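Just one protein chain is left out here, and the rest sit where they should.
Here is subunit A:
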Amino acid sequence: MAVSWLSRLAAQSSVPVFPVRGIQGEAALHRLTLTPGVELVDSPRHASILLVAGGVPPDQHDALRRVHDQLPNPFATLWYRSEPLAELASATRVDDPDALPGTLMTAHQELMRGKRGSSPRLLPDEPPNPWEGLGDDGHGGEGMMGGVPYGRPMAMNMHDDIRDGLTLDSLTVTLGPFLPMLPPGLGAKVTLQGDLVQSWITQHAPYPIALESVFLEAREHPVPIAELELARARYHLQRLAFALRLAGLERLALESLRLAQGLSPDSRLEGLRRRLTRCGFFRLTTTGRGWLDETLARRVGGVAARAAGLEEDLRSQDAAYGRLKFTPVVQSDGDTNARWCQTLAEIEQSLQLARQAEREGLYSETTEAIETPRGPWGEQRPGDASGVIDDLLPGLEWDEAMTTLASLDLAAVSEWPQDVTQELGEAPGDGADAAEERRA
């Protein structure tokens, strides 16, 4: 009796969803974040529904199985524009972003009322490294540190400390590709010493990001500048929301996303900027960390390049932008804080350009070279730049490393626009290719 009452109560609560961010799933997740009754959580242990948003390349299916098996019973899976794993042939698949919240809520209610069975476990229930009951303390070896408990070696202080000489045991872990604090698809082998990043080796490049279709249209024919600039501001606001969520400023992240969703040339950024200053977001990042020199900044391109003082913006080559008296905004420091100042300045500039361009009804003129929010798209699309973090992050403390990573936009630009229903999980996935290239 009590249990049925409790489960009925649980069915009415908001749906805890753990999103696996696949290729081209971001747009749907941004909408889902703003949907009442759906809560996107950061760990599979807090979730009752696993939402695979976007395609997952076949070489990462093992990682997906591991995440799938970490949800507590009972749980369900939902596949948004993604082919379910072969073992889960009967899993629900949704392709319509409007139907997504409804399907999530129905699945959660059925699950809580016991009308729907839990998703089966995919991995065998056996210890990854069996216990070896050897040695005085059962640690599998002789001496204090000589064992391999559960088949894994003990963490040892094999590396010299690179912070203050106080050597700690270093812990090596493989992170990603579905860790919520990293860009989607980014996988890395990280050695930590305490909270200090000792080494960072990127193993999987982040998935290519899909830009709004207006940027791809701008490569083919002139498009209204107002539309182009609004899309640019939207992109930056969504990136800002990700960083804010990472910093624990959930409400500001929602505000930023809400601003992005209802963005018009009349939108104002002052309110958000004031709240960012007040809550200390800029103070969080004023450590002078994550500094990029000119070569690295040019390699990343876009906001990161201009934040390092490089006056590179393909919009200055467009005659229509010339009529709007466009000059690129630049910062000089090139660190994490400068990149966020630059991002906010660019959002403001984009809104202002959109206002002017709408009044004058201006269209872009150059189609050979356009400036995407990710960087310049001249002869080729902005490519993956995740190689720069291998040298940038070691020596930083974990929080600094994560704020630095969030301030950098590293993924390549996908050849597909955001809104096309494209099966990327099975088709030659962009992410798989990028990962292959990196390994080669």
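Here is the rule we go by: contacts are C-beta pairs under 8 Å (C-beta built on N, C-alpha and C of every residue); 3 or more make two chains touch, one makes a residue touch a chain; residues count from 1.
Just so it is clear, contacts and distances are computed from a predicted model.
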Chain left out of the displayed complex - its UniProt protein name, from "Cytochrome C oxidase subunit IV", "MBOAT family protein", "Carbamoyl phosphate synthase small chain" or "NADH-quinone oxidoreductase subunit": "NADH-quinone oxidoreductase subunit"
Contacting the left-out chain in the complete assembly, out of A:A10, A:A27 or A:A63: A:A63
Per the touch definition above, residue among A:D169, A:E312, A:E348 or A:E365 touching the missing chain: A:D169
Residue, one of A:G187, A:G290, A:G334 or A:P376, that touches the chain absent here: A:G187
Where the unshown chain meets subunit A, residue by residue: 43-45, 60, 62-64, 66-67, 69-73, 121, 123, 125-128, 148-150, 152-157, 166, 168-180, 182, 187, 194-195, 397
